[in-house]
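Only one protein chain is missing from this complex, and each of the others stays in its spot.
Then we have subunit A:
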Amino acid sequence: MANVWFITRREFSSFFATPVAYVFIAIFLMLSGVFTFFIGNLYERGQADLIPFFNFHPWLYLFLVPAMAMRSWAEERKSGSIELLMTLPVSIGEAVLGKFLAAWFILALSLILTFPLWLSVNYLGQPDNGIILAAYIGSWLMSGAFLAISTCMSAFTRNQVVAFILAVVVCFLFVVSGSGIVLDAFEPWAGNLLLDTVASFSFLTHFEAMAKGVLAMNDVGYFLIIMVIWLYASLVVIENKKAD
């Protein structure tokens, strides 16, 4: 387990050695501000909560998380350092987990740095801070699901652009699987059971309650399972394709 921590630390400092982390955090903060105030109308609503802020998170993550994760394995493969990593006494599982955690911590950091918004609503009114904290945790969990998918896509290819596009597409399918875009394709032929199953994969549906501060067991469990499945898929992909 110590190895996971070493890998996480290496990846984490690598995010800051390159401008990736700074750019990511800066863009995340800017966009979340823009969405919250201009599109979400935080002031005009006249309510002391952060729901407009959290509602835009799935759409922010949709592009930003794949951009952050696209290099994680594609770059290793391109530079050949994967050969170094895989011949060190580190298992693939440890490497996958270590890389994932490093990026997930960056996401946590980005979320923490949105604290001025929290200060603002506390200055303007009396929001329920428990709800806000729960929504933050929910958002972080969801970002982990985006990240696990993007990690897996990065493991598929040595080309970062391909990894990015694949990740955006797959993440998009998960985001909208509860809406007509995906369901219409199933509606003509699939039974209700399948339709409901597909709809239940939607990040939006699961995040809806979380954004309002409800951390239900099934929503939390859903995002955790998504993470585990996609990280395991990454492990299998790397195991089989590490030398290609």
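Please note the rule applied: a residue touches a chain if its C-beta (ideal position, glycine included) is under 8 Å from a C-beta of that chain, and two chains touch if they have at least 3 such contacts; residues count from 1.
Operating definition for what follows: contacts and distances are computed from a predicted model.
S.K.: UniProt names the one chain left off this complex as which of "NADH-quinone oxidoreductase subunit H", "histidine kinase", "ABC-2 type transport system ATP-binding protein" or "Dihydroorotase"?
M.R.: Missing chain, per its UniProt entry: "ABC-2 type transport system ATP-binding protein".
S.K.: For the chain that's not shown, point to the residue among A:Thr87, A:Gln126 or A:Asn192 touching it.
M.R.: Touching the chain that is not displayed is residue A:Thr87.
S.K.: Any idea which of A:Thr18, A:Asn41 or A:Asn129 touches the chain not displayed?
M.R.: In the complete complex, the chain left out is touched by residue A:Thr18.
S.K.: Touching residues of subunit A against the unshown chain: what are they?
M.R.: Residue positions of subunit A that touch the missing chain: 2-3, 6-7, 9-10, 13-14, 17-18, 79-81, 83-84, 86-91, 242-243.
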